[in-house]
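On to chain A.
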Amino acid sequence: MESVVKIENLQVEYRSKEFGQRTKLAVNGLNLVVQQGEVFGFLGPNGAGKTTTMNVLLGFVNATSGVAYLFGTNVREPIARQRIGYLPELTYYYKFLTGKELLRFYTRVFNIPSAEAERRIDEVLKLVELNGAHQRQIKTYSKGMQQRIGLAQALINNPDLLILDEPTSGLDPVGRMKVREIIQRLKSEGKTVFFSSHELGEVETVCDRVAILCDGELKVAGRVNELVEKYQTNLEQVFLKIIGYPLPP
Partner candidate 1 sequence: MNVIWAIAIVVLKELYRRKDFYVLFVLTALITLTMGSVNFFNDHSIVRYLKEFCLLLIWISSLVIAIATAARQIPAERENRTIFPLLAKPVSRAQLILGKFSGCWLACGVCLLVFYFFFGVIAASREHQWPVANYFQALALHWFALGVLVAVTLLGSIVFAAPSSNGTIIFVIAVGILAIGRHLNKVALQLAEPGRSIVYAIYYLIPHLELFDVRDLIIHDLPLVPWHIWALALLYAAAYTAFFLGGAWLLFRRRPLTT
Partner candidate 2 sequence: MPCPYLCLAFLLTICATLATYVEPWYQNWAGSRSQQSSLLTTVMGDSRRLFANHFFVKADEYFHNGYYPTIFDQRDDARSLHIAEGAGAVEEKDEGETDFLGKPKDWIDRFGRHFYPSHHAHLGSGHDEDQPSPERELLPWLRLSATLDPQKIESYTVTAYWLRQMKRYDEAVQFLRDGLRANPSSYEILLELGRVYAEGRKDSTTARNIWELALRRWNEQEPQKPKPNKFMLLQICTELTRLELNEKHFDKAISYLELMKKTSPHPDEMQKRSEEIKQGKY
């Protein structure tokens, strides 16, 4: 099976702002593979290195050492991102554009022909239930609508890999359900979903495999059901045990 995401000995150092410390190791020797068709949960406490790893995959940050690939292409090449969609945690888009203009802009970025682009725009707007508001400028959208237009732009190119950073953060229960449905739908279409979340209940429901990071290092990676069976507890307890959180007896 083709590996969609492949990370080899990834190391990322930042210049530290703390006194007496020159650099901070955000990710230390990470090795990870995500196969096609998986729903992969990327977990860890705050500051574990999840966002840094995602930033490397998306080309926002350069690795200090090691290498990462998307669909076999080094992430430093822009073409590596041709088949991915990305939904950031905090969604902000060009306020002066309408929803439709924003999506049209991204279809041009992907070089999607105009007829196909219009079809895709209508499709994703319907999917995220924004077909009534697509002519309004984004500055008039509510937070939930902005999250949905974010999801729309992540799906506009019919991506084979969807990278979601805290996709349900700030959403109401209906919104969360919609996101889960979209993930399930993508999975059924054979797409790969790679997302980070703190909602472990949700992760346990939708993910096939998870990886848990702590202090920049990969602590464990494996199938959800296998981990649950191994530790004889739910995913939340597994998580706490892995990161070394002292559990009550």
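In this section, contacts are C-beta pairs under 8 Å (C-beta built on N, C-alpha and C of every residue); 3 or more make two chains touch, one makes a residue touch a chain; residues count from 1.
The candidates came about this way: all candidates are chains of the complex that A comes from, given by their letters.
Predicted, not measured: the structure shown is a model, and the values here were computed from it.
Every candidate listed (1 or 2) is part of this complex; the one in touch with chain A, counting any copy, is 1.
Of all residues in chain A, those touching candidate 1 in their complex are 14, 51, 55, 58-62, 78-82, 84, 86, 88-97, 101, 105-106, 108-111, 150, 153-154, 157, 163.
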